[in-house]
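As structure tokens, the structure follows; a few thoughts come after it.
A single protein chain has been removed from this complex, and every other one stays in its place.
Chain IDs A and B follow the sequence of writing; residue 1 opens each chain.
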Amino acid sequence: MTLLKVDDLVVEHRTPGRPVVRAVAGASLSVAAGEVVGLVGESGCGKSTLARTVCGIGRPASGTVSFQGRPVTPLGLRRRDPSLTGIQMVFQDPYASLNPRRRVGDQIADGLRTAADTSTTPADLLDRVGLPREFATRYPHEFSGGQRQRIAIARALAARPSLLIGDEPISALDASAQAQVARLMRDLAVESGAGLLFISHDLSVVRLIADRIAVMYLGKIVETGRTDEVWADPRHPYTRALLGAIPAPDGAGVLPAELPGDVPDPASPPAGCRFHPRCPKVMDVCREREPEFGPVACWLHEPA
Amino acid sequence: MRRRQTAPRTGGLLRRLPEAWRRPLAIAGGVVAIAWILIALAAPVLAPHDPLAQELPRLAPPGPGHWFGTDQLGRDILSRVLYGARVSIPLTLLLVALSVLIGGLLGACAGYFGKWVDETIMRLADLVFAFPTIILAMVVAAALGASLGNAVLAVLVVAWPAYARVTRGLVLGIREREFVVSGRLLGFSAWRSLRVDVLPNVTGPVMVLATLDIGTALLLLSGLSFLGLGAKPPSPEWGAMVASGVEVFDSWWVATFPGLAILTVVLAFNFLGDTLRDALDPRTARAIKERAI
Partner (left out) sequence: MSERHETAAGDGVLAIEGLTVAIRGKEILRGVDLTLEPGRVHGLAGESGSGKTMTGLAVLGLLPHGARVAGRIALAGRDLLSLPPKQLNAVRGAEVAMVFQDPATSLHPMLTVGRQLTEHMRHHLRLSRGEARERAIDLMRKVRIPGPEEAIGRYPHQFSGGMRQRIAIAVALACAPKVLIADEPTTALDVTVQAGILRLLRGLCDDLGLAVLLVTHDLGVMSAVADEVSVMKDGLVVETGPRGQVLVEPRHAYTRALLDSLPENAGNAAAATAGAEPSEGEPA
């Protein structure tokens, strides 16, 4: 069953006196219940904007986001629609995602109140994210980044979400904590039957936890597929470049392949395929027409 | 607040203070401010005479029996200055508290809700800012009629916009923070989000402003009384006392002692405010010194 469906979503950032920036330029994506989808791409590709729009933070310029068959309404000044509290998010910066003035137990209790859960205690949730129960009475400044992120996960889970979104939840953590926290998110989401949309620029971690992977470039999703298949046989040249750039800790001293050029300005994306100026396999058609198809948006892989 | 810790009793206690509070100005400010508050509380015990009784020789210079001299009606100036603390200090504190409450709340709403709420509140604040403070306060006080209560109201009118501006700015900075958004995603109403997540995180800087503002508010309040727009005689209000002293300039003591009272209170609270700011602000001179090579 499709839990989340994003269809041809366009999100624009408007600053007075500047050209409109299309952070998300027609992206489609779906997440099923119990499924873990990894959304990867370089910084500035629009993946965080996509995630925030899914939560209702920000208003799409066009396209639709629907959750459990109902459209997601943007979060305004009104209280969030109770049917939407089933979408919860864990943010990137562990130092900004907890209120520094409140005990962590109270903050987790907010989540429990959302789910009208009276049988679970904040300590139970701390237990589930692998922290000692007695931490509930402490304040956020007493914790490390990794611990804070676990607390943020506990708070999100307390609301019993059916879709959990992680917006780069591990990129600010120590290397050793990254894989642990990512796995924890996956396990807890899957255990509770929720879907997980995990956003990261770190492919090696996404590979570890995602069932399906979506690669985003300059506001568009350029390739989707089962994680193991994409990993074993990346088809879009951009996916290949991304995977090729990860240095392997094999002790061989092999320098990773370099992808020439910078990400173009999203305010004036190149004509045709957005990746063509950096693509090693660029063809004439790439410069003229945008590949508007999936699962691999590349003229080399046009569906028959 | 940690202000109470500034009274140094023993060397040990002094050493336990945070570094920002250990500087001479901070200690001096703390001691003087606390002394004035104690004086305000204990004025009836401390004052040698009734502040209103006209029982001493008129315009007697400072001397035994009347250490600060007497005024043109034969009242003891020391007693009047001590009693004056009961008028000026509580009113000033109340005034600042009300400004913080009104300005802070309006500013928080402006910052959090934005749009027309923001426009309305901030244009109103700009309107107040457009006038020179003392002149606007005079206009308001004159329009309401000369009384101490109306003077307080007049100062309130000119004082709240500063808090509204500061609070609005702080709220704007914190509104988009992840923990605030997380709360909204959990279904917090805007009001609950403001109360639980936003306001507790902006109080520090607003408190600094308030402490710094106590001096200004006292000056403004005494200023209005000095101009005859505040306290009515025979009330022992410092500003009014200075005003009456100006009439008898040869008897310097009549205006000087209430003036000194105003000066010391203003300075003390300014020192406290500065210290509070340094203690709360991570970019203090101390922090810079520590990071220097």
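We adopt the following convention: contacts are C-beta pairs under 8 Å (C-beta built on N, C-alpha and C of every residue); 3 or more make two chains touch, one makes a residue touch a chain.
Please read these numbers as outputs of a predicted model, since none were measured by experiment.
If you put the hidden chain back, the residue from A:Pro19, A:Pro247 or A:Pro280 that touches it is A:Pro247. Checked against the full complex, the one of A:Asp7, A:Glu142 or A:Asp174 touching the unshown chain is A:Asp174. Listed here are the chain A residues that touch the chain not shown: 42-43, 174-176, 178-180, 182-183, 201-205, 207-208, 241-259, 262-263.
Everything below uses one rule, namely that only the chains that are shown with their structure count from here on.
Interface residues of chain A facing chain B in the complex, by the touch rule stated above, are 55, 57, 75, 77-80, 82, 85, 87-89, 91-93, 96-102, 107, 110-111, 113-114, 152, 155-156, 159.
Residues 113, 177-190, 196-197, 200-201 of chain B are the ones touching chain A in the complex.
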